[in-house]
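With one protein chain removed, the remaining protein chains of the complex are shown where they sit.
This part shows chain A:
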Amino acid sequence: MALSRAASSPSRAALLKPLAAAISSSLFRRSISTDTTPITVETSVPFTAHRCEAPSRTVETTAEELVGFFRTMALMRRAEIAADSLYKAKLIRGFCHLYDGQEAVAIGMEAAITKKDCIITAYRDHCIYLGRGGTLLDVFAELMGRQAGCSKGKGGSMHFYKKDAGFYGGHGIVGAQIPLGIGLAFAQKYKKDESVSFALYGDGAANQGQLFEALNMAALWDLPAILVCENNHYGMGTAEWRAAKSPAYYKRGDYVPGLKVDGMDALAVKQACKFAKEHALKNGPIILEMDTYRYHGHSMSDPGSTYRTRDEISGVRQERDPIERIRKLVLSLDLATEKELKDIEKEVRKEVDDAIAQAKESPMPDPSELFTNVYVKGYGVESFGADRKEVRAVLP
């Protein structure tokens, strides 16, 4: 990752664009990725609050963090695009829900919390898994159904979990993870370990009854739960205005405070999550609505263009793309040159390609894996094969 400045030479200056050339000619440049002196940035969009006081728009960050954001988001973006090609090559089957466009939510959230705090989400979980410390090999092997996958190939795209990093999945049924998230918060309160749980759901799931049931209980018992609505404005194939009478999801909690955040701005997300964590530990649940967007369709079997125009998608990509924002911020704050950022992207691309190659070599699960992990070890339950006679296995 260290950038060799030994290459500093007239030819290098000639390669760089004018802006960077001007910078490189200055006497002293901060090297990227190691500086931790705080920088303050103001978010472009203010927070809107419901029943609470909005946090300030000024966010503290460091050069290291910003470049780190760029790197991780580029990694996530690259991984999702690679998953797209793998799906079209039929190496990934079934359902594949891609997160590109929404990376800022995953990244900003991670920056504000620790691994002791829990995150639970629905099926758009690849990037959140990466954010929680999952490796690219885990991700691609699981997507291709191989043994090296995070769920041993038995879960698939919608079932990524990482217990040691506090990532609780990975759930296929819309909205069903919200009561689970409240359960995580309940356990945290029970064990008194000063951590919080983030239960992520989408604008489609915001119309599920179980959300309101869970919200009521969380508020009743002051559970340290933060419900994060990743509002990408489309619930599967239906736009939010056609599915919800009140698309102000942060207000839907009624008696529960809420905050509306620009979900394409990683720093705003970070600020909001920090604020939410403090709030949840003191006062109980809070709802965060992340105003974000997904470039792909709902899943790989949805073209994503039947219910929205291509102009809308490219418009968001031009104006609000989270990675571009961080890139512009980094460049304007003179934290790295454009070439360095491009190098990062190339590195990331290579990492992803390597991981895919490695994942492809991982074998398919052994047929005996069909019966493992049905019950916890040691029950000695017998299972019969299809004909009840030939195959008899004791469930391990």
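Note that a residue touches a chain if its C-beta (ideal position, glycine included) is under 8 Å from a C-beta of that chain, and two chains touch if they have at least 3 such contacts; residues count from 1.
The rule is short, and it goes like this: contacts and distances are computed from a predicted model.
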| item | value |
| --- | --- |
| Per UniProt record, name of the chain withheld from view ["pyruvate dehydrogenase (acetyl-transferring)", "proteasome endopeptidase complex", "Succinate--CoA ligase [ADP-forming] subunit beta, mitochondrial" or "Mini-chromosome maintenance complex-binding protein"] | "pyruvate dehydrogenase (acetyl-transferring)" |
| Sole contact to the chain not displayed, among A:T48, A:T62, A:T135 or A:Q208 | A:Q208 |
| Selected from A:T43, A:Q102, A:S157 or A:N232 as touching the chain missing from the view | A:S157 |
| Residue of A:G175, A:G263 or A:G284 touching the missing chain in the full complex | A:G175 |
| Option touching the unshown chain, where A:R57, A:R93, A:K115 or A:R317 are the choices | A:R93 |
| For chain A, residues in touch with the removed chain | 93-95, 142, 145-146, 151, 153-159, 171-176, 204-205, 207-209, 235-238, 242-244, 306-307, 364-365, 367, 369-371, 374, 383-390 |
